[in-house]
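Of the protein chains in this complex, one is absent; all others appear in place.
After this line comes chain A, so read on.
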Amino acid sequence: MATPQAASSLASKLPTRLRNFFARYPPQIYSTTVRPPITVPKPAALAQAAAGAGAPNATTTTTTTTTTTTTTSSTSSTTPITDAITESLLPSPYTPNREAKGYQPPDHKYSDALLWKGPKGQLNPFLPRKLGERKWEGPRIGLRRQAELVKLARQFGVEELLPPSRKSAEYKEARRAENQGLAVKGTGVGQKVKGHKWERTMEARLEDRRKAMLEMPEMVRLWKQRGHGRGWKQWPKK
């Protein structure tokens, strides 16, 4: 959508905050549109949604991602030395080769792959940066401001001109597709919200009460007939 002519006309309509942002971080360098293609396959649920197929599929995201990582690990561990170490010399749990132990590179998830770090020398202002071994530098623009910018950009239809962010719609969608198990318990297909005990038993209790009230005139008549309780037999138990 970002042809130069359209961009210039669009820029005049944008609020100052967005214009300042795009001046500081030009879309042609930082935005999602210029991000290199993502090699990690999409989660199954997301791919289905994109295809428009409504049929439920049992394959989860983890299966697809693990297949890719295993292929990469097999290619990297084909050197004869590592093969020899992993197969003959060392007991199976101990191996210096992380990939042979099932280590997955940090961007094995589709949602992680979406968060492009930016072109070389130009860091994505929405992402934190690792300094050395243990130190981290926070993002130039924090999560709260990111959320504000993303919402504003969405309002003006230019969300994809922003750099990849944890607050972007595509990232949130990918996360939701990946972490289906972490959704609110009971709200999934075929699940039931447990609720409080008083909520679960409410229907039965109201039904009891309704029945008791229907029988009440007859009960009172009997009670009066039997001398106001003198000949009464069915006392309730405590």
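Here are a few things to note about the model shown:
Going forward, contacts are C-beta pairs under 8 Å (C-beta built on N, C-alpha and C of every residue); 3 or more make two chains touch, one makes a residue touch a chain; residues count from 1.
Here, contacts and distances are computed from a predicted model.
As stated in its UniProt record, the chain not included in the shown complex is "Large ribosomal subunit protein bL33m", which appears among "Ras-related protein Rab-21", "Large ribosomal subunit protein bL33m", "glycine dehydrogenase (aminomethyl-transferring)" or "Protein preY, mitochondrial". Where chain A meets the omitted chain, the residues involved are 205, 208-209, 211-213, 216, 219-220, 223, 228-230, 232-233, 235-238.
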